[in-house]
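Only a single protein chain was left out; the remaining protein chains are all shown in position.
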Amino acid sequence: MMTLESKMRIRSPWIMHFDTGSCNGCDMEVWALLTPRYDIERFGAMNRANPKQADILLITGPVTKRCEDRLRNLYEQTPEPKLVIACGDCASTGAPFHNCYNVNGGVDKVIPVDVYVPGCACRPEVLIDALVLGLSKWREKAAGADKEAEG
Amino acid sequence: MGRATTIPFGPQHAAFLEPLNVTLTLEEEKVVGAVLNQGYNHRGMEHALSLDYRKSQYISERVCGICSFHHSTAYCQGLESIYGIDVPERGRLIRTIMMECQRLTSHLLALGHIAESVGYENLFMQCFRERELVMTLVNRISGNRVHYSMNVAGGVKRDISPEGLKDIQATMSRLRPRLRELHRVFSRDRTLSKRTKGIGVLSNQAAREWGNVGPVSRASGIPRDIRQDGFAAYSMVKFSPIVREEGDCYARMMVRMDECLQSMDIIEQCLPLIKDGPVAIQMKGHPKGEAYSRVEAPRGELVYFIRANGKTALERIKLRTPALMNVASLLAMLPGCQLADVPTITVSVDPCICCTDR
Amino acid sequence: MNEAGPKIERNACLEVRKRTKEMVEAGARMIAIVALEREDGSIELIYSFDRQPGIVDFRFQILPEWEVDSVADIFTGALTLEREVVDLFGLKYKGIPPGLFLEAGKSPVAPLRRRPAPAKGGDEDG
Partner (left out) sequence: MDLLAYALQVLTVIVAPLVVGLAMGMDRKITARMQNRRGPPVLQPFYDVGKLLSKRPMLLSELQATFAGAALLFHAAALALFVSGSDLLVTFFVSGTGSVCLVMGAFSARSPYSFIGGQRELLAILAYEPVLFLVVLSIGMRSSFLVGDIQGGLLHDLPLVLLALVPVLVVLLEKSPFDVPTAHQEIISGPYVEYSGPYLAILEVARWFQLAFVFGMVTLFFWSGDAVISIAGKLALAFAALFATIVIDNASARLTRENMVSFMLIAGIGLVAINLLVLFILKGSI
């Protein structure tokens, strides 16, 4: 059932970007998303930079040891329903940095991840695709959460 | 009020692209103390780079995504000087062109970032719009937007076709009027100069003491540009370092803006110099010896120290990135400024935290 | 490259200030402090300076448990470079706190040391 509520939800994904030790390649592409060529404001997305007001966390980087607690904290501060997108290879699996001693090797080692974005660095087009995929997942997730609340 | 409050700035903050934490002590809104907390981005690249010298070119690009080509160039140059070989001229010119392209993207990012930090959304968007021109250009040449993967010890592994050279020329001609327009806005806009002029002054003396490098030092009147040493093909082109004396955010911003125009000049000087020939030469055996290698990355002097002992693992590889020196000097600029100026000052040194922390 | 490296000298830890001062007074800019662990477990420190037209450096070798003099008051920018060595090699610098890069309790200690410091009888802590 597509309620008015969930319709509005998928039309207004507010994002928050957090760099947990990436090489900046993906971060630049996340910023490029906001700018004229890719402009994700078309989908109603806004960069809020505030976990309390965000719906979607865009996480880049393999999660260094020092970022770990901070990331968990941010995740907890984000109100439900929320979505985590791991941007790039290193956020997904830690790939380019798998030999490094100070990384956790992927966002999913710390917080649950909904969408994995491949690429090193991930291209903005793929990020948009991930966002759209995430929104459809979000719809399911929200429907599930609503049912839970009712049940 | 007179009562001091402490607020954390970052590691996740709207003005910062990357995790840097500045803990500010405020009196009302005046900053009376600042503590830098780094290390949010420390992955241990020096260890990873030393594992296998043949794979390190790949990893050296991943030290920093904004100046990836400079990192891999510095690494490859280091190996080349251990082997004692000279890269063919065509390879050196291609390296120079790619490095200048990357400088363009990096400086436009920094400029847009400064505009964003003072809430000048429109200018931020314009910077990124022009930046996309260069991004798509390098994408057409190298097949990648961020990590070009074109370097190899001994030269470059990807040649630029004649069409590619024409493409570069055409893009530069398209870019030039747009950058001139940007230059006009950055230098003349009244609200922007009100927020940047006289803010975050770093004196010449302080810049020398903190060992600042790159645009930050040149904005404080230190005429040092590693490109003058003539690595890659810089000995074949004419340019002079851009120096300003004020040492404030405005000067740092304008040095970057002028360097964008300079980069285009260098690229256009390089294009006619390219002649047919090999782009790389093969090297034999494992490296043995030690070398310093320096390049002028967009943020300043990037130093690689490599010591190899004839095995696949390098004995030691040490990176001294430009942002490490520049970010530290924030401590000299922040105390005494207003809270509103903290993002501008921080961003004006172009803090590349992935370089700083590695 | 000198295979043997400089001699392991206690004095070097104190001399570093004098030599840095000479360099800085000659107009050189410190660009890096390179630390590396040698085969025998001693640490080689290389202080590199940019004295145009090229790079000059001085180097010395110490044992990891010796305390090195800080040069941060001679060249302010050296502070971060020293903190880096403290973190990555577990060296002791006079008055320089650890924790620039590494998170205590989570990150490995002195990650760039190849092996734990060789046991030195009873004179080390514990």
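To keep things simple, chains are lettered A, B and C as they appear, and every chain counts its residues starting from 1.
In this section, a contact is a pair of C-beta atoms (placed from the backbone, for glycine too) under 8 Å apart; a residue touches a chain by one contact, two chains touch by 3 or more.
All of these numbers come straight from a predicted model, not from anything done at the bench.
J.: Which of the visible chains would the unseen chain be in contact with across the whole complex?
T.: A, B
J.: Which residue among B:Y40, B:Y75 or B:Y120 touches the omitted chain?
T.: B:Y120
J.: Any idea which of B:T136, B:T191 or B:Q205 touches the chain not displayed?
T.: B:T191
J.: So that we can see where the missing chain sits, which residues of chain B does it touch?
T.: Residues 5-8, 13-15, 26, 29, 115-123, 125-126, 129, 189, 191-192, 194-195, 338-340, 342-343 of chain B touch the chain absent from view.
J.: List the residues of chain A that touch the chain left out of this view.
T.: 4-6, 8-9, 11-12, 14, 35-36, 39, 41-44, 48-50, 52-53, 55, 77, 79-81, 142
As a convention for this text, only the chains that are shown with their structure count from here on.
J.: With contacts defined as at the top, give the pair, A-B or B-C, that has more of them.
T.: Per the contact counts, A-B leads.
J.: Which one of the chains is farthest from chain A, going by Cα centres?
T.: Ranked by distance of C-alpha centres from chain A, the top chain is C.
J.: Centroid from C-alpha atoms only, then distance chain A to chain C, rounded to Å. What do you get?
T.: Spacing between the chain centres: roughly 41 Å.
J.: Measuring centre to centre with CA averages, how many angstrom lie between chain B and chain C?
T.: Averaging C-alpha atoms per chain gives centres 27 Å apart.
J.: Can you pull out the residues of chain B that are in contact with at least two other chains?
T.: 39, 42, 44, 47, 357
J.: Where in chain A do residues touch at least two different other chains?
T.: 66, 101-102
J.: Chain A touches which residues of chain C in the complex?
T.: Its residues touching chain A are 101-103, 106-108, 111.
J.: For a test of understanding, state which residues of chain A touch chain B in their complex under the given definition.
T.: Contact set of chain A toward chain B: 16, 18-29, 31-32, 35-37, 47, 49-51, 61-62, 64, 66-67, 70, 74, 90, 96-97, 99-103, 120-121, 123.
J.: Which stretch or stretches of chain B touch chain A in the complex?
T.: My answer: residues 11-14, 17-19, 39-45, 47-48, 51, 58-59, 61-66, 68, 109, 124-125, 128-129, 132, 135, 145-147, 352-354, 357.
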